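Only a single protein chain was left out; the remaining protein chains are all shown in position.
First chain written, first letter: the chains are A and B, and each begins at residue 1.
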Amino acid sequence: MTTSRMRFALPLLVFALLVALLAVGLRLDPREVPSPLIGKPAPGFSLPQVAAAEQRLSLADLKGQVFLLNVWASWCLSCREEHPLLLELAKRGIVPIYGLNYKDERETAQAWLKRFGDPYRASAFDADGRIGIEWGVYGVPETFVVDKQGLIRYKQTGPITPEVLEKKILPLVRQLQEAA
Amino acid sequence: MNHPIDRNRSWPVARGRFGVPTRSGGMGLILCGLLLSRAVVATEIRQFDDPVKQERYERLLKDLRCLVCQNQSLADSDADLARDLRNEVYGIIQSGKSTEEAAQFLVDRYGDFVLYRPPFKGITVLLWSGPFLLLGGGFVFLWRQAKRRADRGSADSALSDEERTRLRQIQDRFQR
Partner (left out) sequence: MIAELGHIALIMALLMALLQGTFPLLGAAQGVEVWMRVAKPAGRAQFLFLLVSFLCLAASFVTNDFSLEYVARNSNSALPLYYRIAAVWGAHEGSMLLWALILGLWTVAVTIFSRSLAEEFLARVLSIMGLVSVGILLFILFTSNPFERLVPAPNDGADLNPLLQDFGMTVHPPMLYMGYVGLSVAFSFAVAALLGGSLDSAWARWSRPWTLIAWVFLTCGITLGSWWAYYELGWGGWWFWDPVENASFMPWLVATALIHSLAVTEKRGAFKAWTVLLAIFAFSLSLLGTFLVRSGVLTSVHAFASDPARGLFILIFLAIVVGGSLLLYSLRAPGVRDVARYGFFSRENLLLLNNILLVTAAGSILLGTLYPLVLDALGLGKISVGPPYFSTVFAPLMAPIFLLAGIGAMFGWREAALDRIWRRVRYLLPLSYLVGIGLAAVAFEGSDFKTMAGLGTAVWLAASTLATLWNRVRLRGHWVAGLRAQSPSTYGMTVAHLGLAVFLTGVVLSGRFSEEKWVRMAPDDSVTLSGYTFRFFGTEKVTGPNFVAQEGKFRVEREGDGRELRPQKRSYRVQRNPMTEAAIDPGWWRDLYVALGEPMDNGAWSVRLYVKPFIRWVWCGGLLMIAGGLLAASDRRYRLSVRRIALAPERSVATKPA
């Protein structure tokens, strides 16, 4: 008898689960695509630099240190939001920041850096975006944290906020720097 | 019918033709909404040396999801990234590789999100088996109901045989 009474409560139970799921869903962003490259080796590249085409920036040059790779472009408005933060971070000198200039024009990119400041040790010039595809870039800005072994450890989609910087990126960077 | 405004992102806009720079990150999404109306038909007219490859290419593109205009397939999206990814897929198919390899190329870089057909793995078992389980449950329910109604029916001795026949005749007459 109780089991047959119970089956009338089943719809209510299922519904309660559904509401719980939807409530959690309200806090999530359905558009955000997580990166499958976390924990995997960063895709290699060797690109000319934004500053001067004769100079090249390769991933191999950056091995052995913890660094940030920030994907940016002069046509990207959200990049301007995070740019002051990057400048300040560069000034603090905690971690080197390298840039990946995505689908841009060299002169416009250089002008942009001159106007807004250049936090990057160097910026690679990815004109056709193919390296971006290798890194799973689907929008700008994006920032990757790469460790000493060359593995990607974190990806930030969208501009870096002070909160994300202090709570997620910097602690991770320190942790990685202390590791062997 | 505005798009959910995501102010944090920008996407490259085909410059020159539209001449409309992204005013704010959010406009990129509104652009997707308007691009949906086939502002530019996603037709890079591709040359294949083999019609089989062409069919593979076209069929695969329909099953891949655009990451920028996330409600369109890679076949239909006009986003810049979609064009770039179509280039990649074209290259892979043209070089003779299979659709699975082309799809895997994208999955390696962007994850399962890019597939419209969810892969059959541990976490999607419930998804693929769910409908069958539901149906099975429904059949169990149907069976139990049917048995209950039939059983009690045979034990129903409130009417005599003659009454039951008469009742049946009356019911048949008014049956629709």
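Convention: a contact is a pair of C-beta atoms (placed from the backbone, for glycine too) under 8 Å apart; a residue touches a chain by one contact, two chains touch by 3 or more.
The model shown is predicted, which means the values in this text are computed figures rather than measured ones.
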- Query: Footprint of the hidden chain on chain A, which residues?
  - Reply: 4-5, 8-9, 11-12, 15-16, 18-19, 21-28, 30-34
- Positions on chain B contacted by the hidden chain, ascending: 1-5, 17-18, 20, 31, 33-41, 43, 45, 63, 65, 70-71, 73, 76, 111-119, 123-124, 126-127, 130-131, 134-135, 138-139, 141-142, 145-146, 149-150, 152-153, 156, 171-172, 174-176
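Convention: only the chains that are shown with their structure count from here on.
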- Note on the structure: Chain centres from averaged Cα atoms put chain A and chain B apart, in whole Å, by 29
- Note on the structure: In their shared complex, chain A is touched by residues of chain B numbered 4, 6-13, 15, 21-25, 28, 67-68, 70, 80-81, 84-85, 88, 107-111, 113
- Task: Within their complex, state which residues of chain A touch chain B.
- Result: 29, 31, 33-37, 73, 75-79, 102-103, 128-130, 133-136, 138-141, 157-159
